[in-house]
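Missing here: one protein chain of the complex. Every other protein chain is in place.
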Amino acid sequence: MAQVDDTLPGEADDHFHDECGVFGIFGRQDAAAIVTLGLHALQHRGQEAAGIVSYDGSQFHVERHVGLIGDTFTKPRVIERLKGNRAIGHTRYATTGGSGLRNVQPLFAELADGGFAIAHNGNITNAMTVQRTLQKEGAIFSSTSDTETILHLVATSREKDFNARFIEAVRQLEGAFSLVALTSKKMIGCRDPLGIRPLVLGDLDGSYILASETCALDIIGARFVRDVQPGEMVIITAKGIESLFPFEPVKPRFCIFEYVYFARPDSTIEGRNVYDVRKRIGMELAIESPVDADIVVPVPDSGTPAAIGFAQQAGLPFELGIIRNHYVGRTFIQPSDSIRHMGVKLKHNANRRMIEGKRVVLVDDSIVRGTTSQKIVQMVREAGAREVHMRIASPPTRSSCFYGVDTPETAKLLASRMSIEEMADFIRVDSLGFLSIDGLYRAVGEAQRNMEQPQFCDACFSADYPTRLADFEGADNVRTLSLLASSQ
Amino acid sequence: MAQVDDTLPGEADDHFHDECGVFGIFGRQDAAAIVTLGLHALQHRGQEAAGIVSYDGSQFHVERHVGLIGDTFTKPRVIERLKGNRAIGHTRYATTGGSGLRNVQPLFAELADGGFAIAHNGNITNAMTVQRTLQKEGAIFSSTSDTETILHLVATSREKDFNARFIEAVRQLEGAFSLVALTSKKMIGCRDPLGIRPLVLGDLDGSYILASETCALDIIGARFVRDVQPGEMVIITAKGIESLFPFEPVKPRFCIFEYVYFARPDSTIEGRNVYDVRKRIGMELAIESPVDADIVVPVPDSGTPAAIGFAQQAGLPFELGIIRNHYVGRTFIQPSDSIRHMGVKLKHNANRRMIEGKRVVLVDDSIVRGTTSQKIVQMVREAGAREVHMRIASPPTRSSCFYGVDTPETAKLLASRMSIEEMADFIRVDSLGFLSIDGLYRAVGEAQRNMEQPQFCDACFSADYPTRLADFEGADNVRTLSLLASSQ
Amino acid sequence: MAQVDDTLPGEADDHFHDECGVFGIFGRQDAAAIVTLGLHALQHRGQEAAGIVSYDGSQFHVERHVGLIGDTFTKPRVIERLKGNRAIGHTRYATTGGSGLRNVQPLFAELADGGFAIAHNGNITNAMTVQRTLQKEGAIFSSTSDTETILHLVATSREKDFNARFIEAVRQLEGAFSLVALTSKKMIGCRDPLGIRPLVLGDLDGSYILASETCALDIIGARFVRDVQPGEMVIITAKGIESLFPFEPVKPRFCIFEYVYFARPDSTIEGRNVYDVRKRIGMELAIESPVDADIVVPVPDSGTPAAIGFAQQAGLPFELGIIRNHYVGRTFIQPSDSIRHMGVKLKHNANRRMIEGKRVVLVDDSIVRGTTSQKIVQMVREAGAREVHMRIASPPTRSSCFYGVDTPETAKLLASRMSIEEMADFIRVDSLGFLSIDGLYRAVGEAQRNMEQPQFCDACFSADYPTRLADFEGADNVRTLSLLASSQ
Partner (left out) sequence: MAQVDDTLPGEADDHFHDECGVFGIFGRQDAAAIVTLGLHALQHRGQEAAGIVSYDGSQFHVERHVGLIGDTFTKPRVIERLKGNRAIGHTRYATTGGSGLRNVQPLFAELADGGFAIAHNGNITNAMTVQRTLQKEGAIFSSTSDTETILHLVATSREKDFNARFIEAVRQLEGAFSLVALTSKKMIGCRDPLGIRPLVLGDLDGSYILASETCALDIIGARFVRDVQPGEMVIITAKGIESLFPFEPVKPRFCIFEYVYFARPDSTIEGRNVYDVRKRIGMELAIESPVDADIVVPVPDSGTPAAIGFAQQAGLPFELGIIRNHYVGRTFIQPSDSIRHMGVKLKHNANRRMIEGKRVVLVDDSIVRGTTSQKIVQMVREAGAREVHMRIASPPTRSSCFYGVDTPETAKLLASRMSIEEMADFIRVDSLGFLSIDGLYRAVGEAQRNMEQPQFCDACFSADYPTRLADFEGADNVRTLSLLASSQ
């Protein structure tokens, strides 16, 4: 998914954001109810809107709603409409201004041989390029989503067999894609050859499940079977599961930032527990950037596991020196000029009594624009900290992501225009330390980054993009859409 | 538009319903505000939902809302979003269960050479047939509307010039269509060769207007220029208006039921004032079916003009013997078992003091299922009428309409299964008279119906359909859609 | 009810408005469903909001909703909450800006001896005066409604017996009141000694009904028993009905404007059918103010019965020369500066073909501010009328009403500051005629107005107010409320 916007003011939530989670189940009564629970467990991958498509043996049913799963899909009348024993769902981070439900997935189309629904986590980096070609042939796009490009590629394929049509379509795609698709006969899962985004296979009493993360298996008590492999296409039918590898084999490069921030700490991806990786990151950080301090304080909640690791490694007390207010609504507008710039205080408050007179190590997962860090440091100082040392559980983020992550343009990334010393000065800390790229690789269990053939996609740190970026090169760069906005 | 349902219980509103009104203006500041007013004047042609597309010189803007124009499009924030000096709009009668806003027009598509919006009054009788062909070539339909078929025909045309593509598209259509379309450069109006539905051309201080009826010109103080001709395509650009006749010429057959019921009484269509025609209908009826009675009472509001004509011709007093309650909401659910079947009483009440002891001529425009007539007669009898004579301002409606009118299937039409005597018995009147088909032709100013080449489409009375009905013949009859329902 | 505002721009609906309708039933299964239907039939007496209180033998249930009965109370979950076999309801015209549901009736209070609900049509002219006295004794008012004053008077009465407390309360009231009240044991109806507002008693299979008008009996098939008498209090219990006359007897003075405009034409009040009175008004008008003209055209819908009467008396054809659009929403905001002042065109359109070249008699029920009349005349002239003669079915309205009717302040009434000639000039008609006050009395069956002891309240024509106006005299005139506005 390519389009995003900032629904919270940048300073209040200064993170990269993964944009989607996908979930599907085949051959289980109340399939849509199970998808609802799975999407709820994947809510951290997208809070803006969600959709579910089910198939009841003769008809497809589609529901799309803006808002949290727990507020929309749990209404009995919504679930009841989603009849059938197979269903796929999608939760998304954000839609472009005003475009509303049109871009909410799964997308559905009535093809010549029946209905076809598809949900996508990732971003197709040549979607616009392909779309323009399709439009010249008369294709009509009803959304601005890159996912619709996949739909049209399947629809216009001249292959006879459905699997062949699907394969012809995905072979034309570049970028990151973990797909879940549903037809009247089968559920398909497919991961791009690099396996940039996660996708796992689960089993609930004999019914197959596809999900972005293992935490979505846990919530329904399903068994984790295995990761879908990079470049793999799994086809699940009433007869069982089939596995194809339709792409040229390449060395996989999973997104290392999933470990740093995107994935839920209780998920296990490609054999590594996310919480455990984050603790190790904190430990590496304590080794690489030790501080003589009194307490280790996480910026909650994302900095907490690394702070625990840092404190254990450094032998310093771990303390909740910043308290998070979880009741921040989506639309907390600054209520008046005289009290603007509440910024982080809506979400965080320094626990003055814990901090006063202390030398504090603040641990956060990353620095994006730097504005939030600046305000948190100021808040901690005003609460009486004697020294403030910031430790960041990742290398400096210097480059935008084009693989389904909401990142500011490169120029807005603090690390793209400042040295570490300048950044320390900007956020006004006594010292600032980032984890090294090799430290990050060590935390995930590698000896170091293989500079020739990196084991992960780490483009946001290294600008080393593992694919072509067709839509973003040269004149193709500018997208001109006639349709500016639509409430529908 | 082919799909409809009964939003009010059949007995409470037992009429045929025209399903759409269209309106467009080109080259006038606040174009969308003017379209809003025009659609408000056309609200009787469709109360379910409406849409407007405007173009501001660089972008198209789309708004679609369920509900009355006066409740939705008059909100300042809605109108403000519809920037630009050209806009087209559409109001529709009803959508099939649950399909929501997807089918609300105008439809919009981003074609290879720019945006294209289209609004349609009528029904394409070969839409499914064409759609299946297009789907086989990979077209993806995002609605179940016949209008989308036109969109795809334009999109997939290989002609270079836009007008040529539009012409290639409409030449493939069968049925009734009065279209208004908008591109970044022009507004197009087009009426099918038979001219089944109305479409007029107006002028507001030099800006051209297209509208379903003249009453939509009156509300904005625009000048009536002329009817768009059957088979005519008018192209309005900044340079002026151009007229083409892209179809094989045939003898026109305007829908005579527009005069009987659909059009607003203050509209003038093809030179005839609707109220005046209805009064003449009442006069013809009084001549054909005289009654010895005390008072003439209309079934309000649709029977009123004919009742006035009847009373004048018969020399009987015209009296409001039935009072209509205009506050009936859309969702008046029968509140409990013990008081079900309120039926017509929610909308109509007999004025007992006017009726008691009288011989009453009741005048209504048509009988569809007969259930409402039955209840109104019963109500009038309970109010003390000595005799009840029903006179109907049209011939018996025996056949369904396939040209953009909501009609029950033929078997549910009372006149399709009963003689006039049986109908009189069924609705329990002392006498029942329908206008003859020739009487109706006389009321519109013809000497009689030309049996060889009827001057109008009167298929609902005669079953003489002026076009092929491709979608409704043979195996094509059954439409199988995978997508049953969608809240979006 | 004292507070009102203009919810539609004055020019679009320039009428006096009755502000309330009341309805109650005692001892009938599904009581609330029946009240819903009754209020629907009384919707013309108030469209802004409605409320119902029911009692199920152990608990009272209250529902209040803004909007039309048919849109709010017909929802199954609303009706289901209103359990019990007795219920009273109220529909109201308008609430003061922003005060929302607090002022919607029936009001309910938990008194020392049980629940008490009350609904009121009329206006207590000493409500503020009484309220200030009560507040000094510590009473807390939770609404700005005069009805709450009645509630407090009942609550603070020192009488032992409930009926005695109710009587003590109503004896302190001045002004117009037709009340329906409910306790756990009884339903009470009460009409002020002058009987200014209507209240009728009905019977549905042995269950007593109280309603503002007979049309509310018709809709449920109830039998009209009799009018509640001016100054009468009826007490309905499981044992039957009891009648008391707790006030000093005075000569009744029913509101004559109920016949002119407020009541529904199919209602019968104090023995007179409203439609019949209106036709007679038209006849009297034709006698008093004859015109040499071609057609008689009503300003729909309120001018229609008088126009029929006028046409019959004058021997002129009655024609629908103005067509009304019934789809006007509540919030039809003028969409932009360039097309402001649509005024009457949103609601009315001249039927040009009927009017062109004709000498037209326009018949309307009354002139309030005159702005609507002005625009309608202009519209009729622009449609080509050769002459326009306005005939008004009532005397000039020169004074505000203080008895539960929404009227502009006196200074805004056209007739309060212009002679008939000046008014004719202002609205630009060739001639203007009002019915004389004696003509109006003749239409309701009196020989003439008794100048000593007028038979009706006609204060809006005569400024002859039948009661003291305590709240509006001297310094008491200005009400100062601390609470400006509340969304709740």
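Per-chain residue numbering starts at 1, and chain names A, B and C are given in the order in which the chains are listed.
Note that a contact is a pair of C-beta atoms (placed from the backbone, for glycine too) under 8 Å apart; a residue touches a chain by one contact, two chains touch by 3 or more.
From a predicted model like this one, the values you see are computed outputs, not experimental measurements.
K.L.:
What are the shown chains that the omitted chain is in contact with?
P.N.:
Looking at the entire complex, the absent chain's contacts are A, C.
K.L.:
Out of A:V104, A:A139, A:L173 or A:C215, point to the residue that touches the absent chain in the complete complex.
P.N.:
Residue touching the absent chain, from the options given: A:C215.
K.L.:
Which residue from C:S157, C:T397, C:S436 or C:T467 sits in contact with the chain not drawn here?
P.N.:
Missing-chain contact among the listed residues: C:S157.
K.L.:
Tell me which residue among C:F141, C:F224, C:F426 or C:F472 touches the hidden chain in the full complex.
P.N.:
Once the missing chain is taken into account, the touching residue is C:F141.
K.L.:
Looking at the whole complex, which of A:T129, A:S184, A:N351 or A:T410 touches the chain that is not displayed?
P.N.:
Only one of A:T129, A:S184, A:N351 or A:T410 touches the chain omitted from view, namely A:N351.
K.L.:
What is the set of chain C residues that contact the non-displayed chain in the whole complex?
P.N.:
Answer for chain C: residues 59-65, 78, 81, 101, 104, 108-112, 114-115, 132, 135-142, 151-152, 155-157, 184, 481-488 touch the chain left out.
K.L.:
For chain A, which residues touch the unseen chain?
P.N.:
Where chain A meets the chain not shown: residues 29-30, 32-34, 36-37, 40-41, 43-44, 47, 68-76, 79, 215, 218-220, 264-266, 268, 273, 275-276, 301, 304-305, 308, 312, 317-320, 323-333, 335-336, 338-339, 342, 345-346, 349-354.
By definition in this document, only the chains that are shown with their structure count from here on.
K.L.:
Can you identify the chain nearest the overall CA centroid, using each chain's own CA centroid?
P.N.:
The most central chain, going by mean C-alpha position, is B.
K.L.:
If you average the Cα atoms of chain A and of chain B to get two centres, how far apart are those centres in Å?
P.N.:
50
K.L.:
Cα centroid separation between chain B and chain C, in whole Å?
P.N.:
Spacing between the chain centres: roughly 36 Å.
K.L.:
Averaging over Cα atoms per chain, report the distance between chain A and chain C in Å.
P.N.:
61
K.L.:
Going by the contact rule already set, what residues in chain B reach two or more other chains?
P.N.:
Not one residue of chain B touches more than one other chain, so the list is empty.
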